[in-house]
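Note that this complex is displayed minus one protein chain, with the remaining chains in position.
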Amino acid sequence: MSQKVVTLGEVLMRLTVPNNKRLFQTVNFDVTFGGSEANVGVSLAHFGLKATHITALPHNDLGERVSRFLKLNGVSNKGVVRKEGRLGIYYLESGAMQRPSRIVYDRFDTTFGDLDESEVNWDVVFKGADWFHYSGITPAISQKAADVTLRALKEARKRGITTSGDINYRRNLWQYGKQPLDVMPGLVELTDVVVGGRVDLENCLGIVNEDWETNCKMVQEKYPHIKAFSKTIRNAMSASRNELTAVMYKDGKMYTSKTYEMKNIVDRIGGGDAFMAGLIYGLLNLEEQQTVEFAIAASVLKHSTIGDVNLSSKEEVEELVSGNSVGRLLR
Amino acid sequence: MSQKVVTLGEVLMRLTVPNNKRLFQTVNFDVTFGGSEANVGVSLAHFGLKATHITALPHNDLGERVSRFLKLNGVSNKGVVRKEGRLGIYYLESGAMQRPSRIVYDRFDTTFGDLDESEVNWDVVFKGADWFHYSGITPAISQKAADVTLRALKEARKRGITTSGDINYRRNLWQYGKQPLDVMPGLVELTDVVVGGRVDLENCLGIVNEDWETNCKMVQEKYPHIKAFSKTIRNAMSASRNELTAVMYKDGKMYTSKTYEMKNIVDRIGGGDAFMAGLIYGLLNLEEQQTVEFAIAASVLKHSTIGDVNLSSKEEVEELVSGNSVGRLLR
Amino acid sequence: MSQKVVTLGEVLMRLTVPNNKRLFQTVNFDVTFGGSEANVGVSLAHFGLKATHITALPHNDLGERVSRFLKLNGVSNKGVVRKEGRLGIYYLESGAMQRPSRIVYDRFDTTFGDLDESEVNWDVVFKGADWFHYSGITPAISQKAADVTLRALKEARKRGITTSGDINYRRNLWQYGKQPLDVMPGLVELTDVVVGGRVDLENCLGIVNEDWETNCKMVQEKYPHIKAFSKTIRNAMSASRNELTAVMYKDGKMYTSKTYEMKNIVDRIGGGDAFMAGLIYGLLNLEEQQTVEFAIAASVLKHSTIGDVNLSSKEEVEELVSGNSVGRLLR
Amino acid sequence: MSQKVVTLGEVLMRLTVPNNKRLFQTVNFDVTFGGSEANVGVSLAHFGLKATHITALPHNDLGERVSRFLKLNGVSNKGVVRKEGRLGIYYLESGAMQRPSRIVYDRFDTTFGDLDESEVNWDVVFKGADWFHYSGITPAISQKAADVTLRALKEARKRGITTSGDINYRRNLWQYGKQPLDVMPGLVELTDVVVGGRVDLENCLGIVNEDWETNCKMVQEKYPHIKAFSKTIRNAMSASRNELTAVMYKDGKMYTSKTYEMKNIVDRIGGGDAFMAGLIYGLLNLEEQQTVEFAIAASVLKHSTIGDVNLSSKEEVEELVSGNSVGRLLR
Amino acid sequence: MSQKVVTLGEVLMRLTVPNNKRLFQTVNFDVTFGGSEANVGVSLAHFGLKATHITALPHNDLGERVSRFLKLNGVSNKGVVRKEGRLGIYYLESGAMQRPSRIVYDRFDTTFGDLDESEVNWDVVFKGADWFHYSGITPAISQKAADVTLRALKEARKRGITTSGDINYRRNLWQYGKQPLDVMPGLVELTDVVVGGRVDLENCLGIVNEDWETNCKMVQEKYPHIKAFSKTIRNAMSASRNELTAVMYKDGKMYTSKTYEMKNIVDRIGGGDAFMAGLIYGLLNLEEQQTVEFAIAASVLKHSTIGDVNLSSKEEVEELVSGNSVGRLLR
Partner (left out) sequence: MSQKVVTLGEVLMRLTVPNNKRLFQTVNFDVTFGGSEANVGVSLAHFGLKATHITALPHNDLGERVSRFLKLNGVSNKGVVRKEGRLGIYYLESGAMQRPSRIVYDRFDTTFGDLDESEVNWDVVFKGADWFHYSGITPAISQKAADVTLRALKEARKRGITTSGDINYRRNLWQYGKQPLDVMPGLVELTDVVVGGRVDLENCLGIVNEDWETNCKMVQEKYPHIKAFSKTIRNAMSASRNELTAVMYKDGKMYTSKTYEMKNIVDRIGGGDAFMAGLIYGLLNLEEQQTVEFAIAASVLKHSTIGDVNLSSKEEVEELVSGNSVGRLLR
């Protein structure tokens, strides 16, 4: 039977400026949706796993739109709470060449930030679940959102479900009074797989060291239940050209994936979430080296389509890992 | 020399669902901008008057976009304050036939609601002004917005500038503690031309009567400096077909315009603001009967283009009043 | 608990020529999906009922596309069989004014026509069902499709489920050797609610009479278990203007709805299916007169949006029945 | 064997503002092509006749684009001369409701105005021809264009080919020194069928009378070889609603067509040319009353599609004349 | 006088998913047309040669659309047979970066597969022809299509016309009972110029060898009338980046073109057909080395435009061969 993954987090509407125009001149927007953790759930659903996303959405037609987006992409909305409020938005001006992509956020005071842990039906959401995933964005939004994250981790732990956290530090969030060091250690305490780079480990856990591998060891000493660490290494020559590699530290060993050269990038937003989904899929189903290869290939494919979510199937990722499909015309 | 009109109010981004689709299914939006009072200013600028709009806009690329919108439409942005915050948004699902148009608002906690009267340079804005216009929407947004409206009216009065108010009652606003009856009488006290229907007069001024003309007389007894009252009468057979008439009560006389049958309506949003602009233009330049004819024709033309603002020139309105242009192909 | 309706039938891809162009010159198509019975299921799902659709779809990305379409519109795909084959298509050149709409079909030899009754899991599909609906299109496609229709009716009867048939006669189908009179009587034998006009009753059941009410009585004498007959009366002045009325004959009485004048029609395809869904909803939940009023209002709303399916909610239909929403701007 | 019609005239590029926007704000144009006489040729080609158009086009990719347009629409380009110069352009802002359509011309100093009668291979062009058609626009463009028109009429007369002229008076043309009364009488002298209203007859032939029938008689006295006169009567209630009727005076009798009420007009440009093509088709193939009915129905159908040219087939026009197709859905 | 080339083969409608979206999510398609052999004809027409294409198209508006496509691109449709049936379709999801392009075919039971050799007017089609071209796709479609290919080769041979075959092996076709080895040798027997790689030569002619040059020699021993062999060598690093080289074996000598590095590929579909057209043009007009240079440059230019067909003129190809135009801005 297929595995089930539960994710928790806000979903934003993304309004993209089309055709290489600037935001300050556009007369239309393309509409898509995304949120770091929902992107992970959608990607896993496209790999054939069961996915359930916990979130709150406004009780109007925009909330309805997002709810349909999740459903359309194979994610159960049993964890979706509908209530009064507004939907968060972000505007994307896609970069090209030496011009960087720019995001304008309009994500404060949203319905999600007002989600109370009592509004989620934890038994229904976690029924039969194998994995729970959250990110460092959620506890940065509001006290309620931080509470709901902690509660979810406790509910997962209670049921023996593996947990992962993408401890993504976002300076512009964290405006409700708490700082990362007040909150993140309590969450990492309940986390089995940690994804983050040096800056994230420093800001969220207060661990400072030049070398990522050493960092991981230092974190593991403090949080010995952590089973694996991972991150991607992105070398960005321009908005259109990046190199991408994955590394994982697990059971005292480092695993490094193949490096992909990505030219003619279509859309890099959500590349990290596609990686995260590949990592979860791999840890549930593959050997370590295969895991980093699968995860990085998933992320590369994400860069080739429009929108925050990876629409590739498991087979498509496997074909890229094997190198069979690259440059071919599949009839 | 051309006359100058000053307007005050919030400008929202309007995201319209294209091609007769529903909001809950759309994959793109057309982007335009509007706000009741800015629409009046834009329309007057297209008639050839000088227009200056007082508002607050976020200090990001969306604020830049709105600022360019005003400028592009001939409105001076000497009254625009740029500061941190968010831009209000409304989503429009255009109706057709028996299906009504639907608006979803996302307009709370915006930059405009945080505009402080001390941030406006009143001398610059009112320099050489002949008319000041506001609406009942602004004082409904926040205490600061109500304060800025009152201040603007006082500044206008001080300079001997004629004032008009579209006392538009919006039930869903007024959420900051005050009620219309707490605020509106103080504003009407300083208003020379009042636009509103029976429901507006009841909610904003506590005047109740079955007959609009009697209503106007009752209001005028209480606020004797008011020089004129006006409103449109809309008979809406469907989203696509309406009839429209204007009435004005001035110096003890009623003036009624021709009734236009509007079939194949393109976009009715902003129809009232186009009327308001026509009314101001008329009161500044025309006889009474001509004024209602000009104002209602301006409103009709607005219904034939996309977007909140009336893009017709004074000559185009005059041609419709004269009946010369209807159904012609102008080469 | 919400009622459940099961529908059976082919889903076609609809390729629409945009912007009032002709099919023989177009350089792009808008893509939507539809099928008489699936349209009924989708509409009922939008009214808040549970809907399950039985169909067969190709095992490629086009089949995936249709499957997502059903899911997105709230219809369970537990009755969807995926197998090798092709997806049926129809091309729509939308008419305007005195120019009629034109459809080009490419719907032969499809996956659906090859659906074997043994491929459907009848227990799963009919679990908890309250109603089963089919149309005269399905038995016209292939022997297998006729067999699957008969089997579905037997499965429904066995479980005490109410059945309806839209006995839609389509001359261009029926190419596999059988004629309507060979097949339809056996299906009507198991049908509780029959929708059809005089031409349909004549071609499918061999009943000939000038007057529809008399026709119904004659059919009922032969098939005494039939509980109700219904049809719409469409008076088409042009592609853009129609009048629409519903009639129902039930328990010896005729019920006639209000007549709607539809000007500025957006898309009439699927108008009959929207009516059918309204009728089923009404017979399950409303009095007779309310039923015809609800059904015809549902059909009218369908004409105001693009695509085969009615996207209106139950509340939106009720608002049109009550006349409250017409011509309003809902904020 | 199918009949052959030769037409002569300039083809312009038409740049249309899409989506009910104004010309002064648009960020894109739809591209089509048209010219009064070419429109007639294209329409006749769509009726199944052979059509050859005489014109001059620039020797660049825009000229290539127009050449392909003619070819695509079934018109032979054996009469197309390619040479240095520019292509004429017109900008169309489509009206709606009470807002009139507006055209901005950029059509002076074009390649066509420089076409020399010696550049046309008259033998090739007129080989097997049955009819020649011109309009009053061509002689208004330049002396060379007037010369080429006269030459074409002489070549046609020499070969016994029937001729028609749409003596369309355009005040804004005629800027090369000659006036209509200097040129048009010489052309009408060689014309068998004259299309024009009272204003045209007055400006082009100096015939003044209140009543069109009397006018025709007066013209015929002066130019006794003229066999028929015709015109359309357009009653324009708005840009979206017109009534249309055809009249023809032939052999001393008046023929009047059915009057069509056109609501929801898509595009009226080229309506007169579609009528002209219908008239030519009728005079070649039908009785008089049938001729006016066919011609007016052709014109009505033109109003239902985008672009200057009528894309209807002969069968489609006949179906409208018979009333069979109106409001139907043709499968 | 310009040379004339006759081509034979099916034309499919191509429905392309726009904007880097996936097929399973798209809401619109761009419409173009193509078929291996028709692409060759169109390209030759753009080089200035006469081209006539033999095919069968349905007798509906889609068939009309394809017929207009050929005409628009300069290909005579004297070889087009119109009859009942359906048009074949293929769906293209354009790849990007490491994501391969994907094609879904819907091309069985089409009008073309039912084309009978007796329906073609061979005398008209081959009148004045210099070259006949077919591909291995046609005989793979149906027995009738194989018969028509053989008949065409015999008709060409009878008239002394040079023949070429692109012996393109497509595994998914060949479903009517015959295998390539049953059919292709009989066709190659009548072929002067063979285009194919090792896999094609093996599957179609049973010739197996590691080295392409040796292969050619072995084929030539068996089919001594063959005058030349050619193929392209594509090195595909990603969907967006390929290297392309041409080789030709003729009169015992190998000719190898310059290798082009193609970055930022726009559309690779039809690249082989553009090469084929360049090869035919070269063999008719150029020396051997010039021929491979012209053919490969033609193919490279095809990759820079949307659609199956090469829209480059002979001069544009020559400019690329000379290297003069690359990277320039031509004013």
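Worth a mention:
Going by the order they are written in, the chains are A, B, C, D and E; count residues from 1 in each one.
Throughout what follows, contacts are C-beta pairs under 8 Å (C-beta built on N, C-alpha and C of every residue); 3 or more make two chains touch, one makes a residue touch a chain.
If you're wondering where the values come from, they're calculated on a predicted model, not measured in any experiment.
In the whole complex the chain that is left out makes contact with A, B, D, E.
In the complete complex, the residue from A:209, A:245, A:264 or A:290 that touches the missing chain is A:264. Of the listed residues E:92, E:137, E:247 or E:300, the one in contact with the hidden chain in the full complex is E:300. The chain that is not drawn here is touched, among residues E:38, E:262, E:279 or E:295, by E:262. Remark: the omitted chain is touched by one listed residue; of D:104, D:181 or D:208 this is D:104. The chain omitted from view is touched by exactly one of A:236, A:254, A:286 or A:329, namely A:236.
Touching residues on chain A toward the chain that is not drawn are 19-22, 24-25, 95-103, 105, 170, 172, 236-242, 263-264, 268-269. Across the interface with the omitted chain, chain B contributes residues 68, 71-72. Not every partner is drawn; the one left out touches chain E at residues 72, 260, 262-267, 297, 300-301, 303-306, 311-312, 316, 319-320, 325-331.
In this text, only the chains that are shown with their structure count from here on.
Shared contact partners of chain A and chain B comprise C.
Graph distance from chain A to chain C, where chains that touch are one step apart, equals 1. A comparison of the D-E and C-E interfaces places the larger number of contacting C-beta pairs at C-E. Greatest Cα centroid separation from chain A: this falls to D.
At the interface between chain C and chain D, under half of the residue numbers appear on both sides, which makes the contact a different-residue one.
Residue numbers of chain A whose C-beta contacts span two or more other chains: 27, 30, 68, 72.
The touch graph of the protein chains shown belongs to none of the named shapes.
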